[in-house]
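A single protein chain has been omitted from the complex, and every remaining protein chain is retained in its original position.
For chain A:
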Amino acid sequence: MAALGARGCSAVPARLRALWGRHARRGFAQDAGEAKAAKPRPAFTDEAVQTLLYKMTGIDLHKVFRPVKKELKPPQYKLMTEAQLQEATRKAIEEAKEKLIMPPVLDEREPIDDVLAEDKFLEGTETTKYVFTDLTYSTPHRERFIVVREPNGVLRKATWEERDRMIQIFFPKEGRRVIPPALFKDEHLGNVFQQDRHEDVLNMCIAQFEPDSPDYIRVHHRTYDDIDKRAKYDLLRSTRHFGGMVWYLVNRKRTDGLLIDMINRDLLDDATSLISLYHMLHPECQSAKEAEEGKLKGVDLIKVFVKTESQREGYIQLALQAYEEAMATSTAS
């Protein structure tokens, strides 16, 4: 995926920056210099992009607050007036928004390759290497010193995998294991996808790996590919992973399946947001130019998009026809 945004850290919304902290600040500062002449490419964290992705995610309260396997307690019934019920629903929506905050989408991290000292005369004294971790409580994990003294006398900085392991040993985080579970290997992901447990795998992946580690990115891409292949977009709708999936698909121009799914479920607003996101990311494509000239909205926008950009025109036309017939019959009756 091409380097993310050039807008600098001011474009990151305040609540996301508070959550993502260093990731957001560090990832985008590098590209601030380039691409100032051309229009900057929209990043995952821009307000406009986030609003579109958030709208498409949808809020299905029944799915967000679906029972997590916990201790069994008998259900509680409360007697409420209309006003109290509205108040409770409003609070539930607030909490749902908390749960739907999207995890960060970052580039893969560069491997660490730094030698601090070479003491060749130490060769042959030891047989195994030493890994030294700085245990100062107040340093952030990203700045922690973790060095390795090899048996050949070289003192080098630890690789990312060694770093993650050591930090988990000394500062254990809940839900994370020192050695990543075998579930995340490619051959075993297939089993998980058979059981339609994409969301669980993604939640486990977020707990286990750092957002810029190659394993995190690989698992996420595999999951999105599988969902796209089997057109099971509804599994992730109303979860916090939906935005990431849409971002991935739109960047690779594989939006047809998603578009058909949305039209079949009568989610025209989501379809239009998807197409506007596509135009934001690929402003040079033909449908984007036509849409800008004509200032199209709604079904017209979809039709223009379908004619120029999609591969599965036939299916989308059929779906649109079915939708319009359904609209006609419902308004007639």
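FYI, a residue touches a chain if its C-beta (ideal position, glycine included) is under 8 Å from a C-beta of that chain, and two chains touch if they have at least 3 such contacts; residues count from 1.
Convention: contacts and distances are computed from a predicted model.
Engineer: Unshown chain, UniProt name, "Proteasome subunit beta", "4'-phosphopantetheine phosphatase", "Exosome component 7" or "Small ribosomal subunit protein bS16m"?
Structural biologist: Its record in UniProt gives the absent chain the protein name "Small ribosomal subunit protein bS16m".
Engineer: Per the definition of touch given earlier, which of A:92, A:155, A:268 or A:299 contacts the omitted chain?
Structural biologist: Only one listed residue reaches the unshown chain, and that is A:155.
Engineer: Touch as defined at the start, partner being the missing chain; which of A:128, A:195 or A:329 qualifies?
Structural biologist: Touching the chain that is not displayed is residue A:128.
Engineer: Of the residues A:169, A:207 or A:231, I need the one that contacts the missing chain.
Structural biologist: Spelled out, the listed residue whose C-beta touches the missing chain is A:169.
Engineer: If I consider the whole complex, including the chain that's not displayed, which of A:48, A:93, A:116 or A:207 touches that chain?
Structural biologist: Candidates A:48, A:93, A:116 or A:207; residue touching the omitted chain: A:116.
Engineer: Under the stated touch rule, tell me which residues of chain A contact the chain that is not displayed.
Structural biologist: These residues touch the chain not displayed: 116-117, 119, 121-125, 128-138, 145, 147-149, 155, 162, 165-166, 169-170, 179.
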